[in-house]
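Worksheet for the structure shown next.
Incomplete set of chains, arranged as in the complex.
In this document, chain identifiers A, B and C correspond to the written order of the chains, with residue numbering beginning at 1 in each.
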Amino acid sequence: MQTHAVTMLGTGLIGDFYTMTLHGQRGRDRVRVVYSRSEGRGRAFSERWAIPEFTTDMREAIEHPETDVVVVALPNHLHEAAVKAVAAAGKAVLCTKPLGRNAGEAQRMLEAVEKAGVFGGYLEDLCYTPKSLKAIASARAGAIGDVTWVRSRETHPGPHSAWFWDGRLTGGGAIIDLGCHCIEIIRSFVGKGNRPVEVMCTTDTLVHPIADEDNAIALIRFESGAIGQFEVSWTFRGGMDLRDEVAGTHGTIWINHFLRTGFEIFSAGTTSGYVAEKAESTAGWLFPVGDEVSELGYVDMFTDMFRAMDEGGVPQETFYDGYVVNAVMDACYRSAAGRAWEPVVLDWRGGTTPRIAKTPEMFEGQVVIKREILPDGRQKLILKDPATGDFVDRVVAGA
Amino acid sequence: MQTHAVTMLGTGLIGDFYTMTLHGQRGRDRVRVVYSRSEGRGRAFSERWAIPEFTTDMREAIEHPETDVVVVALPNHLHEAAVKAVAAAGKAVLCTKPLGRNAGEAQRMLEAVEKAGVFGGYLEDLCYTPKSLKAIASARAGAIGDVTWVRSRETHPGPHSAWFWDGRLTGGGAIIDLGCHCIEIIRSFVGKGNRPVEVMCTTDTLVHPIADEDNAIALIRFESGAIGQFEVSWTFRGGMDLRDEVAGTHGTIWINHFLRTGFEIFSAGTTSGYVAEKAESTAGWLFPVGDEVSELGYVDMFTDMFRAMDEGGVPQETFYDGYVVNAVMDACYRSAAGRAWEPVVLDWRGGTTPRIAKTPEMFEGQVVIKREILPDGRQKLILKDPATGDFVDRVVAGA
Amino acid sequence: MQTHAVTMLGTGLIGDFYTMTLHGQRGRDRVRVVYSRSEGRGRAFSERWAIPEFTTDMREAIEHPETDVVVVALPNHLHEAAVKAVAAAGKAVLCTKPLGRNAGEAQRMLEAVEKAGVFGGYLEDLCYTPKSLKAIASARAGAIGDVTWVRSRETHPGPHSAWFWDGRLTGGGAIIDLGCHCIEIIRSFVGKGNRPVEVMCTTDTLVHPIADEDNAIALIRFESGAIGQFEVSWTFRGGMDLRDEVAGTHGTIWINHFLRTGFEIFSAGTTSGYVAEKAESTAGWLFPVGDEVSELGYVDMFTDMFRAMDEGGVPQETFYDGYVVNAVMDACYRSAAGRAWEPVVLDWRGGTTPRIAKTPEMFEGQVVIKREILPDGRQKLILKDPATGDFVDRVVAGA
């Protein structure tokens, strides 16, 4: 296992989270230099995390002779230029979500990285939460049969930084901010080789006085017939609601990442003692998480990235994945504007996936719709006559 | 408070539930006569519930001289004729959900009841669960502000009776069976005077070898801008999943009616002792409910119906509500077929509802997007310049 | 099923709950006359619940010619006299919990009722919650094997009425108020014929400036070897915490009656709209219950009482049960004072219960301690040599 020296581009909340992760626990990797557009923020960040150097010159940061990996933790409109500069410098690049403001930007970043032959990782943390990793592995191992439906919900009362609210800089509103997580979570469960075929999306701006959507719901139809459903909102009240639900032909998965994780505090609130981050208040019933950078996937994400880098392999989340996510979001925005199902326009590399299918069970020439075990041990069959389409109940001896 | 003598039409599962409720606890009302198409089932039912008479003649049952209320607990395709017969007999009629197989049937039933001047009640139990009643009252009292979104989910592994699977008899699949509940729950939260304007729905038949949908998702846009979302499925694994979620501008409501209600049993399963109804197994972790007829709303439903009858008033759930639900379901089926948003075609009696709106807060000529309290007590404002559309952060003294 | 006319003695919170239950839903029974020591409270109560008469003469209320059942809903120190007066009047008497301030009072009440030959019912509602009834039935049907341990916890921030705080009137503090529930819940799970042999209890007064305990924990050892454990507190923060946990040799039961029942509301609290009773605030995350009189057992309790009365049978909760509970509480107070295990002094009618026992499984002359299934299907046995007492692992082929 090698040790990596990192150039961090950006000093916002996400830069803090990344650095907290890299410098956390017994981590062997370190941020060596940080770039900020503002000297004050760069200095503060470098002091906060004991980083040897900071600079306001992005190129200098990227080309720093002692770093081998560059993490792009900048606002969305700066991703493309930054990624291209890192590719040109021949270094590994890890880019925060979303990859681009749209599929065009994302595709150019993908090409830049592939052309330069450098390592590209897409920092989609929520696909790396320990619960997600285990659930995805369970689903792939067949524990819930064929996946028919995935719901991914990510909502909170709105972002903390000004630039997030400006669709010109980000590419949109709540979809760009939160939907990108949901789409990749959905893909992880239905299978990354399962092509997202078309999208139906509705958006609205219900609470905040902004030009972009503060609420959106979308349905994504995959080639297998599975449906992905996401709900994103900047108007949720009560904290941050991150939940995933997966339905399969033989099972169900429910994941709650944040507000109900087995940790509950009631505080009468008479002290100034800290209780929980991101709670809307410091009194009443509060629902903290344990180790946020672990529970939100940052720890496993960087582990996977560096493992892939060291082994010359491919990380779980690639620039190509980021591009697919952008393509789905583009379709969402087109669908919301046109109020219609929209195809996902995409340079697809994932092959084909067969339709979810089940050979019906037969019983004396009739199709078995359902078997139920009766209290006396016998079985009730619901049968369909294939000729007439009529349905009947039939009680038979137990198995 | 008067005492009612009931004619029960139908001896299926829902007839059992209704009679269990009417005859339950210290109930003053009794089923006096039961009608079944089958003499055997009629006899068994009357013995099971100590009902004095049974008959295979529906007219005789309806016109029984000692009953004043007729409960229609028949398969969907028999509702219209039964309701018309009861109206003709001049008795109060309570009809199970869905009212009709489609809005046309429902509207004719509504007209029959109104023309005859008899009491008509729509037996939509899930709007009457004690949790729902309290949550709806909280929402109406303003506890969560303006309702922006309601999710109602009703899924299980598929119905117990053969006729449910035959869309010719029912009017459809999982939407007709389960979606009718969801739609009325959603209406209860967004306000019954809030017109359902249009619907986007997608359906599929993924698991069962039937002609109708075993899975469906729909979005309903209301006049206020609120979105209702329902998910219904006959392919859910793990029991029966009945959950409602409501988002408002100032709060959130989460209701779980069945699988997680504070009652959990692990059984190694070595005995034949009963543990939980509707569980898929009798071993492992099981999640029973307490008093099913109470928790599913049957008790409060009949109380409201008889209260309204006795007071000459209107019950919470009327034939008109049943008709609206059918109209929304019709739009769902058209939308799924046409893959487009479809208007809800409806003889609307509910008036108009204004758009959810908030006057933006201003600060020194800028629009306040968000206020956050910093650990040191100061406030961080995210401000938007109305002229340029630019966003900035600004830290000010605390309130 | 007969209809009962009730004399209600007492107009406090519990009188309200009882009357709300009796007059609730489609109840056939009615409170005919209410007695209060105060004319003002009597009048207000009778108006609140549409009761035809009120009086400040207890004897008059008891002997009212039109009532056949008297409910004792008075402070504890008035139970004995009231019960004796009802017995003398030859009417059925239902007495709220605890039966007496101590076992002596309870035993005299038991004798009075038995001597007079009148029906006596002990209004222990928490043994009648729908969850409890189902869980107790499951346990008795063997779903969790032999019960080895029951925890019953009942805590809240303290009672609402002044007299509750005065141990001279009540017989104690949190044990008398809340422990009586726990003890009877525990008995219901371990079996009512399972003799409570001895008790270890510790009490303290940690928060409130009162003479009696505001916190107590007790262990009750039953003849079978099962342990009951209760925790009661008048200093709990966050609402009312009512939870029962049952461990058996083949299973587990967890019941949450109040704070986590699948109903959650977050309110930003800007309105005066009601949200939840007994919450400590009206903002933040709140956890209401659905139908309180149903969920807390009042509905099923009165149904059982009247059913037993009508059938000439015995209710689930009798005066004898109330006496047993008082005897256990007496032992708790002696144990807390003497800091030692104390026998439960009791005129026992319940027979004997054998010790929980299991014949050890043998394998090739060794005692099998545990079997674990390995991932490859083989089994790992942990074996004990009966001669030497040594333990070894042994892997064998799967079953």
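Assume a residue touches a chain if its C-beta (ideal position, glycine included) is under 8 Å from a C-beta of that chain, and two chains touch if they have at least 3 such contacts.
As the structure is a prediction and not an experimental result, all values here were calculated from the model.
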| note | Number of identical chains in the full complex (with 3 shown in place) equals 4
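We take it that only the chains that are shown with their structure count from here on.
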| request: Tell me the angle, as a multiple of 5 degrees, of the rotation that maps chain B onto chain C over the C-alpha atoms. | output: 180
| remark: Cα centroid separation, chain A vs chain B, in Å, comes to 33
| request: Would you mind pulling out the distance in Å between where the CA atoms of chain B average out and where those of chain C do? | output: 35
| task | Could you put a whole-Å number on the gap between the CA centroids of chain A and chain C? | result | 48
| Which residues of chain B are in contact with two or more other chains? | 144-145, 250-252
| said: For the complex, give me every residue of chain C touching chain A. | reply: 237-239, 266, 268, 280-281, 283-287
| field | chain A - residues contacting chain B, complex | value | 144-145, 148-149, 151, 155, 157-158, 160-163, 165-166, 168, 200, 202, 204, 206-211, 215, 217, 219, 221, 225, 227, 229, 231, 233, 235-238, 241, 247-252, 339-341, 356, 358, 360, 367, 369-370, 372, 380, 382-384, 389-393
| Of all residues in chain B, which touch chain C in the complex? | 1, 3, 22, 25-29, 129-131, 133-135, 137-138, 140-145, 250-257, 260-268, 270-275, 288-291, 294-295, 299-300, 302-303, 306
